[in-house]
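This is the structure I have questions about; it appears just below.
Missing here: one protein chain of the complex. Every other protein chain is in place.
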Amino acid sequence: MNRRVLLLAVLVVAVALIPVLVHSDYILTVCVTAGVYAIVVMGLGILLGFTGQMSLAQAAFFGVGAYTSGYLTTQLGWSVWLGILGAMIVTGIVALVVGYPCLRLSGHYLALATIGFGIIVQLVLINWKGWTNGSDGMTGIPAPSIGSLVLDTYAKYFYLVLIAVVLCAYVAWRIKTTRVGRALEAIRENEIAARACGIDATRYKIIAFVFAGVYAGLAGSLLAHSTKFLSPDSYSFDQSVVFLVMLILGGSSSIGGAILGAVILEFLPEVLRPLKSSYIMVYGAAVVVMIIYMPRGLAGLFANLRRRSQPA
Amino acid sequence: MHLDPVANMQLLVSGLAIGSIYALVALGFVLIYNAVGVVNFAQGEFVMFPSYVAATFLVPGVTVFGFTVNWQLPLIAVYLLVLVVMVGFGLLFNRIAYYPLRDRGWLPVVISTIGVSIFLRNLAQLTWGSQPLLIPGLFHVDTIAVGPLHIRPQDLAIIAVTAVLIAFQYVLFERTTLGKQMRATAQDRTTARLLGVRVGRIVAITFVYSALLGTISGLLVAPLFTVTKEMGGLIALKAFAASIVGGFGSIPGAIVGGLAIGVIETFGGFYLSSAYVDAIAFVILIAVLLVRPSGLFGERVSEKA
Partner (left out) sequence: MRLDRKHFLVTTGAAATGAAIGFPAIIGAAPEPIRLGSIPCLTGSNALLGQQEHQGVLLAVEEINKRAGKAYDDRPIEIVEEDATNDNQSAVAALNKLLGENVVAVVNPVLSTQVQAMAPVMKTHEIPWMTGGTAVKNTQLGVPGMFRLRASDGITAAAMTNFIITDKKAKKVAILHASDAFGTGGADQVVQNLQKHGMTPVANEQYPKDAKDYTAEILKIKQSGADGLVMYVQNPSDTAIILKQIRSLGLTIPIVGSPSLANQTAMQVAGKDANGAYAGVDFIVGFNSNRATHFLTAFYNRFHQVPDVGSGSGWVYDSVNLLADTWRKIKSTDPAKTIAALKATKGWEGVLGTIACDAEGNMIHSVSIGQIQDEKLHLVKKVSA
């Protein structure tokens, strides 16, 4: 265990060195985006990986978080930190309200209900112009600052996102390894049996759904203060699908897998850019190949490598 | 706004036409779901791809890989050709996107169909460019006036073809050995295998049949909607909704669900708000699901693993 903590600490320090070694704004933008997506995907991991409940509404919560934060800071003049907190609270409440009825459904029915919710949220962002400024988008979102230090460069923002990723991973790990996590796992494996054992499955499923929402809300808010511009087209059904693919390819019940899935799939199209117009096509093919040849996702692949590297 | 009977009739015709398309594509979803228990996220590309193939042989001066071709073959010949091509497409799709993952549950298959969908959309752009293409329909006139109504013959053809296909599917499933084997596979694969059904083959046939349903939908709507790489996306999403609201796995459910969504959307767009039309459809769907969690026609059984 201690060795593992040490290993993780080394890893975090190594990642923290990236802005010191790399000065390209381009690579740092992609890193910031990847980190933000990793938070969304970890949230989805709590819901789908730990609890076995499908959601295709992550992009919607992502958007609710971004817009809440944008509204609070630009219209009400709140500080960015309060904006981020507000975004988490609002997405949590929305997740509670949506999750309560929807989680009576399961499987494909739940998937469709969450798709429907996602589409409705996007339409609200487009049409509720007084709050969101509609399709035109919201501009002038401020960057956060600590005292006199304004996090206005990608390098500085990188550290904020890194801290958020580490905290979110820690919270997810706490959930996984405590009673809540075991209850969620019991629901994933067999809901009827879990109920028979006295687990209040509905309550735990809603807890997982709210966590997924809050994670996405935090991530949306973080990205809003980095890009400083929001428009509704970023929070589409397709974006939810991207988050799902990231999670499954990463390894759905693994926290490290969720992060790795987000990072690799965010970097993959960038790496493929030199292929010019065919790069997104190759990306699609790569998704198929990865899902076929990596049955337990990237997390599983790494676990296999580690096992092989250890002497028998 | 006053209630205008002519407008209502007009809305009904349009609603039924677009609803028929949802129903056709929903049938494709349901077939695959029944056979292998997964949702095919590339179902929209089953509509888009054949439409492009058809456009290649029908549209004057279409560019394929940057080469301008001018085949303009007869419509019927192209229809047959596209159907043949799509038989191969269905087999290939099964082999690549489903078969390697057949023992791995539904999520991996969903992801692989998503990958194929991304691949096909961008393959289409690379092959045929980004220009929307318009293929000819079955009729030379666009509209006929029936009293005060303006009816598009193509809409009537869509409704008629859907009706014929539903009847065909009924006969196939109820009266033929193949259909019975497909149903047996859908209900319980292990038992079907024990009874001597060649399950792998039946699954392959199901994918082919689903691809053909997509093809027919594509050939019918492309003259009205133009061929673009995104043409199948929203249709497939609505069709998925249709199949769920009807009760996933239920064929009558898919048909009723499809028609209902088409009609609700068209009337909702007129009487409520066209800006929120997609929300109207989904709000009703979610409401239906909450009242009857297994859909209108679904049986109360747990989902397949």
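First chain written, first letter: the chains are A and B, and each begins at residue 1.
Please note the rule applied: contacts are C-beta pairs under 8 Å (C-beta built on N, C-alpha and C of every residue); 3 or more make two chains touch, one makes a residue touch a chain.
In this text, all values refer to a predicted model and were calculated from it rather than measured experimentally.
Among A:3, A:179 or A:273, which one is in touch with the chain left out?
Residue touching the chain left out of view: A:273.
Can you tell me which of B:131, B:176 or B:191 touches the chain that was removed from the display?
Once the missing chain is taken into account, the touching residue is B:131.
Extract the touching residues of chain B with respect to the undisplayed chain.
1, 4, 7, 10-11, 14-15, 17-18, 68, 122, 125, 129-134, 142-143, 145, 150, 152, 221, 224-226, 228, 230-231, 233-235, 265-270, 274-278
Considering the whole complex, not just the chains shown, which residues of chain A touch the missing one?
Considering the whole complex, chain A reaches the absent chain at 22-26, 28-30, 33, 123, 126-127, 134-137, 139, 154, 223, 227-229, 231, 233-234, 239, 269-270, 273, 276-277, 279-280.
What we mean here is this: only the chains that are shown with their structure count from here on.
Could you work out how far the Cα centre of chain A sits from that of chain B, in whole Å?
A distance of 32 Å separates the two centres.
Could you pull out which chain A residues touch chain B in their complex?
Those residues of chain A that touch chain B are 101-102, 104-109, 111-113, 115-117, 119-120, 123-124, 126-127, 237, 241, 244-245, 248-249, 252, 277-278, 280-281, 283-288, 291-292, 295.
Across the complex, what residues on chain B touch chain A?
Checking each residue of chain B against chain A gives 33, 39, 41, 96-97, 100-101, 104, 107-108, 110-112, 114-123, 125-126, 237, 240-241, 244, 248, 275-276, 278-279, 282-283, 285-286, 289-290, 293-295, 303.
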